[in-house]
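Partial complex: the chains shown occupy the same locations as in the complete assembly.
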Amino acid sequence: MNPATQRFSVRTSRREEYVDITDSVRSAVRAAGVTDGICTVFIPHTTAAVTINENADPDVQRDLVHAFARAVPNTGFHHSEGNSDAHTKTAMTGSSAVVIVEGGQLLLGTWQGIYLCEFDGPRTRQVWVKAVG
Amino acid sequence: MNPATQRFSVRTSRREEYVDITDSVRSAVRAAGVTDGICTVFIPHTTAAVTINENADPDVQRDLVHAFARAVPNTGFHHSEGNSDAHTKTAMTGSSAVVIVEGGQLLLGTWQGIYLCEFDGPRTRQVWVKAVG
């Protein structure tokens, strides 16, 4: 077992989008060498988050962007950077996802993928992965 | 200590409801045999989630359904299955809950219960539980 935190980066291309990072998380878990336990995927930013959602129809990710924009309109805020909608969406979505590891593999449902949620891009984002047994 | 992931299923009865799964999670933690550590409750679906909320007045769960429906109206979406509101509520609520285990018991606040959140039922849903020490 390798106690180091696994790290990789993701380049986003729009202000708001969902980027599938499932394969990169799988590789990180293999590198960690944990057979049975849990894996934490952590996003060290305050205007990007991580979620687990449908990996089949890309319209779902497009609809998530629409629904969050409607729930959190970017008006009436004080923060001078003009991105308080992104901070709020991050608080609603969460900075970490926890997935079970069994037999060295991520245990996900059939339709689940792990997504970096970009709320204030395009930027280069970091993803940290830590598995414990 | 039993390294296997504990699994159980829940039959929901409406499109949207909160089902108390606290007792089943307690049993899963006992079966895992972990004395001190943390327990992850994971929902392997993309239109159902897990939350920790009030276990006393059932009106709270009814109000949660109302509040999430108002924040995420099911209109203006592209996904052909017509359930993008459910995908969004899942992203807002989360696919996992993490609870501390102490002395072999779940450590919860007085008024806290663990709930499966059904956002697109009725269906049979799976719940996976993994405790690590």
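As written, the chains take the letters A and B, and residue 1 is the first residue of each chain.
Here, contacts are C-beta pairs under 8 Å (C-beta built on N, C-alpha and C of every residue); 3 or more make two chains touch, one makes a residue touch a chain.
Owing to the predicted nature of the structure, the values given are computational and were not obtained by experimental measurement.
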| item | value |
| --- | --- |
| Given 2 visible subunits, total identical subunits the whole complex contains | 3 |
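Throughout what follows, only the chains that are shown with their structure count from here on.
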| item | value |
| --- | --- |
| Distance from the mean Cα position of subunit B to that of subunit A, given in whole angstrom | 19 |
| Interfacial residue positions of subunit A with respect to subunit B in the complex | 35-38, 51-54, 57, 59-60, 62-64, 66-68, 70-71, 92-94, 97-100, 102, 107-112, 117, 132-133 |
| Subunit B residues within the subunit A interface of the complex | 3-5, 40, 42-46, 71-73, 76-81, 84-85, 87-88, 90-92, 94-96, 98, 126, 128, 130, 132 |
